[in-house]
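The complex appears here without one of its protein chains, the remainder shown in place.
As written, the chain order gives the labels A, B and C, with residue 1 at the start of each chain.
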Amino acid sequence: MRIDLNCDLGESFGHYSIGNDEEIMNYVSSVNIACGYDAGDPEIMEKTVKLAIKKGVSIGAHPGYPDLQGFGRRPITMSHQALRSMMIYQIGALKAFVEAYGGKLVHVKPHGALYNLASKDYDVALTLAKAIYDVDKNLIFMGLAGSEMIRAGQAAGLKVCRETFADRRYTCDLKLVPRGTEGAVIEKIEDSVKQCLQMIKENKIITIDGEEKNMSGDSICIHGDNKHGLEVVKSLLDSFKENNIKVEAME
Amino acid sequence: MRIDLNCDLGESFGHYSIGNDEEIMNYVSSVNIACGYDAGDPEIMEKTVKLAIKKGVSIGAHPGYPDLQGFGRRPITMSHQALRSMMIYQIGALKAFVEAYGGKLVHVKPHGALYNLASKDYDVALTLAKAIYDVDKNLIFMGLAGSEMIRAGQAAGLKVCRETFADRRYTCDLKLVPRGTEGAVIEKIEDSVKQCLQMIKENKIITIDGEEKNMSGDSICIHGDNKHGLEVVKSLLDSFKENNIKVEAME
Amino acid sequence: MRIDLNCDLGESFGHYSIGNDEEIMNYVSSVNIACGYDAGDPEIMEKTVKLAIKKGVSIGAHPGYPDLQGFGRRPITMSHQALRSMMIYQIGALKAFVEAYGGKLVHVKPHGALYNLASKDYDVALTLAKAIYDVDKNLIFMGLAGSEMIRAGQAAGLKVCRETFADRRYTCDLKLVPRGTEGAVIEKIEDSVKQCLQMIKENKIITIDGEEKNMSGDSICIHGDNKHGLEVVKSLLDSFKENNIKVEAME
Partner (left out) sequence: MRIDLNCDLGESFGHYSIGNDEEIMNYVSSVNIACGYDAGDPEIMEKTVKLAIKKGVSIGAHPGYPDLQGFGRRPITMSHQALRSMMIYQIGALKAFVEAYGGKLVHVKPHGALYNLASKDYDVALTLAKAIYDVDKNLIFMGLAGSEMIRAGQAAGLKVCRETFADRRYTCDLKLVPRGTEGAVIEKIEDSVKQCLQMIKENKIITIDGEEKNMSGDSICIHGDNKHGLEVVKSLLDSFKENNIKVEAME
């Protein structure tokens, strides 16, 4: 049994510093590095890529909307051509940093509002998937397990990485319970661990309504910018060790 | 005998359209495509790259300062690390478009104020050259003939392309006579043609002071955004044909 | 009888030039000047304000989404607080230029996708109206005649300017027929003139379905960036003269 742990980082900008990049890289197997449109800048990208290569974690691009002020969390209505071009642009920029240091860009995970849109809108997801494929057909498309991103990635001929969440509950149709809804976020670390273990070992999950559903995932999203997130990842790593679950990135 | 003709293009932005990209591609052998920092945007880049591949012209990146309002013509005092990172970012972005369409990125020419600075400042030129090398050591560094860019490119292990100008006069130390100085710009097309022919056939040039100096170049910069520029290039092509000078890009 | 003619301008940016600002100012009574977020930049704003004051036309701010690449035509999902703050910012910036030259900022008209959203969404329109009011309660809110902007402007205590279009047909519920629909755009100049005259003299309009409906407007939107637009405005001015309709801005 194996699972990938991924984390978003490289999100600082110029004089503005956020995140806990160096520490979290000790615990995860994959990192999603911001590409300068909604977070990050070229210097941060270069620094983060160097660190990721040194730490031996798998590197992915984390492209988003051209909106630093909104941190990529505000949907912008764009043409499919505009979406495609901005994907190629951002992935290409990050890929150059990775290759400049002898590394390999492994996956692409859309960020923020773009991730949310692509998880529900097949056409958008397919536009993103084709852009990724056209940059490098060996890139892995990381997206929400069970979402349109997974379907579109497969249709485009890409290997996909089905992302799940350690700290979020699911509805009976296997979507994330929206933030703000009661019970959307799993507060207790042992519940996060339990959900992850069941998903990995049995390919099952208990929904917010208490139903047992089939659910498979290839990677678990970790938040490294707060204390709780670090505790979750440490507890996961302990339980994975006990259960002989290897933590490693897809290839 | 052979010479490359290059032109800056892909400089439109969003709703704003400039240049005469499609026509000029009929006449030149190389194009320098803006990379979205001082001109161009991802959609324009993709469109321009597709057109360049269709027309069979050699493609170069034309990175510049992060300053759309100043069109890359305003020097920004930046650290060498910042210069390096923004080069890798922009070259990588353009490279992804070129490779998405099965093409090959051939050269890099800095734009505007960055070109001017790198032509005089060896350390800056070396920083740019190393960044180019680290993206792809087979890229050609295009810079002002006789300038620090050429020295730095060679020191970094890059192939260099020495750029000369059809419509500019040179000082006795083979620098461009600064715009604004009387005689800086060659007005008559036949004088432009004469200067280019002499440079290609005899590796010589007549400076603004009337001296004959040794001067070699691999590429001539053409301006495609005005009627005069188009006339210059057509006249050059006619005279090159008569003189059995092949117009082709470096490889 | 009187009517205002308004035109969007000051939309150039840095090295990029669009529009025909100086000529169109000879024909209109009001101008809506871009505020640097979706078009225009501080230098263009200063130049355009100076010209408008010299020409004696009434000056309005034309704020929009922070999206130069999309020219303000791409909706961005923003909080009401973000909408409010960006309105105050842009209006304040333009107001400073106007007052620096002894002029007076008279009205505010949202641009592009923001105009479209505010014409249909009362809450958004009210947020914009309150922001305008808070900058200067004597500012006039210019918006689509019959739309939510007019209702919201009045509710906020602002004087409103009901905008109509010379070259667009209306549905039976007095909304603009969407571009792309057959008959949406009035092609013949005499039909544009006829629609405007009937609206001004009889407060009536013939909808795309041939029905006669009540319709009042205070200002007609003119497009100055193409030859047809200039011909329309000249024909309107001729017919207004014949019909003793004064062309002047609201105050």
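Everything below uses one rule, namely that a residue touches a chain if its C-beta (ideal position, glycine included) is under 8 Å from a C-beta of that chain, and two chains touch if they have at least 3 such contacts.
As the structure is a computational prediction, the values presented were derived from the model and not from experiment.
Contact with the omitted chain, checked across C:S30, C:S58 or C:Q90, is made by C:Q90. Summary of contacts with the chain left out: across A:Y27, A:F71, A:F165 or A:F240, the touching residue is A:F71. Mapped onto chain B, the footprint of the missing chain covers residues 66-67, 69-70, 74-78, 82, 113. Counting over the whole complex, chain A has residues 13-16, 18, 39, 41, 68-71, 73 touching the chain that is not drawn.
Where chain C meets the omitted chain, the residues involved are 36, 41-43, 45-46, 81-82, 84-86, 88-97, 99-101, 131, 134-135.
Rule of thumb we're sticking to: only the chains that are shown with their structure count from here on.
Comparing mean CA positions across the assembly, the chain most remote from chain B is C.
Put simply, the C-alpha centre of chain B and that of chain C have 43 angstrom between them.
Along chain B, residues 41 each make contact with two or more other chains.
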